[in-house]
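Every protein chain of the complex appears in place save one, which is left out.
Naming follows writing order (A and B), and every chain is counted from residue 1.
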Amino acid sequence: MALLEVNNLGISFGGLRAVNEFHLKIEKGCLYGLIGPNGAGKTTVFNLLTGVYKPDEGVILLDGEKMIGKKTIEINKAGIARTFQNIRLFNDLSVKDNVKVGLHNHFKYSALEGIFRLPKYFKMEKAMDERAMELLSVFDLDKEADTLASNLPYGKQRKLEITRALATEPKLLLLDEPAAGMNPNETQELMETIRLIRDKFDMTILLIEHDMKLVSGICEELTVLNFGEVLAEGKASDVLNNPEVIKAYIGE
Amino acid sequence: MKNMKKMNKMTRDNLITYLMVFVLFLVMQILVSSGNVSSLLQGLLVPLCAYIILAVSLNLTVGILGELSLGHAGFMCVGAFTSAFFSKCMVNTIPIAGVRYFLALLIGAAAAGICGILVGIPVLRLKGDYLAIVTLAFGEIIKNIMNILFIGRDSAGFHFSTTDARALGLLEDGEIIINGPQGITGTPKDSTFAVGVILIFVTLFIVLNLIHSRSGRAIMSIRDNRIAAESVGINITKYKLMAFSVSAALAGVAGVIYAHNLANLMAQPKNFGYNMSIMILVFVVLGGIGNIRGSVIAAIILTLLPELLRGLNDYRMLIYAVVFIAMMLFNWSPKAIAWREKYAAKLKRGKKKEV
Partner (left out) sequence: MSFISYLINGISLGSVYAIIALGYTMVYGIAKMLNFAHGDVIMIGAYVVMTAVTGMGLPPAAAILIAVIFCTVLGIVIESVAYRPLLNAASSLAVLITAIGVSYLLQNIALLVFGANTISFPNVLSIPALSLAGGELTITGEAFITIVSCIVIMIALTLFIHKSKAGQAMLAVSEDKGAAQLMGINVNGTIALTFAIGSALAAIAGVLLCSAYPTLTPYTGAMPGIKAFVAAVFGGIGSIPGAFIGGLLLGIIEVFGKAYISSQMADAIVFGVLILILIVKPTGILGKNIQEKV
């Protein structure tokens, strides 16, 4: 059984068909790319997968479990985490606290235990600190643990957002244009990071990307979206050589 | 090792705040006992404690949760009236002032906290500045209700009315407890400066510890980016409601202090109306949004400032207003901030040259 299975997904915004009969099948451990021209509906698909938008119709199954009708936080608890096209960090919290918010549902103690500093507070905070530092060190962010998130350079903010998403221990990680605004060196580093995530965390990753170098470099399978519909899908090399796809990207 | 350092910095910050309040308390006590404080200023000490608690609790809503509330005085009003009602009824039943006051505190805080939940449940689901408007409305409604509420008690039990005291139809042994616009007269004056300061400590303890905990991080994550918080599984409504109801309950505590310091508790615009809510908000913003210690300092300065300016008589409030606007411009205008930073950098360089 595939980890993520999407069928016949569709949504309209005031008469505009943004996504139509969308389908997707991602096997566990796969690095999957979702590409397509601007305005094709890629981010809308992400928003449908994470419950930000409610689809008009369709089925989303994660590990066989129905995701449609669940709220964003329930979907996160079920195992889908994401990053955003325009970075969304908790700017006035430290880098470590950003990750600790991600750990929120895995290290629990009540508000009263926190206010009265009961033993469980110290135990859980210590465990959270250790886990957060462990995650941060994977991404070389451990030296900046006490920096305010907003003070990080751009590339590190992207990494922190990924770290925070991973802290929620997802089964599936959605990355929305992780290389946007990066220079070639940073993109190169990011590719290595994404591979590292897949190998080290045994993660399944679905990413939206425009940078063709990144897509062809790391994605094993691809789905091409055009005008809200699936134009092509399959092995990355096959899809990228598909004349339809080339036409959609470059024009006639 | 680094973790320890961070931990220390956090606790050190909190300790400074506690210590500051304690030193201020000592200084005031010494000044009072040596007779160096005017009776007017002495009369301000207990209300000052209430204002500090209000400012700290409102900062939890405005600075930590990131929602604007314009009706904080309404929650204070609820705490004041419920607790004064309780104390007046129980004055003979529970003769030990300490026990009675403790119960009054619990009742005042609980009543205000419940109002916070009632206001918060429908409103906090909405996005935007609705909390500001609804809390403003709530504050005015509470004030209005307190002005038309008459409650009396006699051997037959409690009597209610919304018209006047006579409509209560009390027996001869009856007494009026809440007398409409005249409010509650004869609440035991159990609040003292020392009790007020202890309650400031309790408030600081609750708020600071809440902020530096799992729940506090969740609350601040909503403030910083609601959509991202949702995406990592933070229950928005739960934590918004938690912050807001704790904030309301603490405002209720301030109300208890305030009510038990007055011979005659009335719900007037100046003590429980919109003006009061705004004054507390002013403390929070001038002290620094999200800066708990700043709220304490701003509440102290702004409460004492008009008294210190008293020598200027008629011009007192005018000067207060001008100073106020100037402080806001100096603190918040981007140009003023840039100028300050430039100046600070110059000073630093100058010092380095000297070395």
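Going forward, a contact is a pair of C-beta atoms (placed from the backbone, for glycine too) under 8 Å apart; a residue touches a chain by one contact, two chains touch by 3 or more.
Just so it is clear, the model here is predicted, and its values are computed rather than measured.
Undergrad: Out of B:Val37, B:Ile114 or B:Ile133, point to the residue that touches the absent chain in the complete complex.
TA: B:Ile133
Undergrad: One chain isn't shown here. Among B:Thr11, B:Ser38, B:Thr162 or B:Asn264, which residue touches it?
TA: In the complete complex, the chain left out is touched by residue B:Thr162.
Undergrad: Looking beyond the chains shown, say which of B:Thr11, B:Gln42 or B:Asn144 touches the absent one.
TA: B:Asn144
Undergrad: Please output the residues of chain B touching the missing chain, sorted low to high.
TA: Listed in rising order, the touching residues are 62, 68, 122-123, 126-128, 130, 133-134, 136-138, 140-141, 144-145, 147-148, 162, 227, 274-275, 278, 281-282, 285-286, 289, 314-315, 317-318, 320-322, 324-325, 328-329, 331-336.
Operating definition for what follows: only the chains that are shown with their structure count from here on.
Undergrad: Using CA atom averages as chain centres, what separation in Å is found between chain A and chain B?
TA: 42
Undergrad: Per the contact definition, I'd like the list of chain A residues that touch chain B in the complex.
TA: Against chain B, chain A makes touches at 50, 52, 72-73, 76-77, 81-82, 84, 88-93, 96-97, 100-102, 104-105, 107-111, 114-117, 121, 124-125, 128-129, 133, 145-146, 164-165, 167-168.
Undergrad: Can you tell me which positions in chain B touch chain A when the two form their complex?
TA: 2-3, 6, 205-206, 209-210, 212-218, 220-221, 223-225, 227-236, 242, 290
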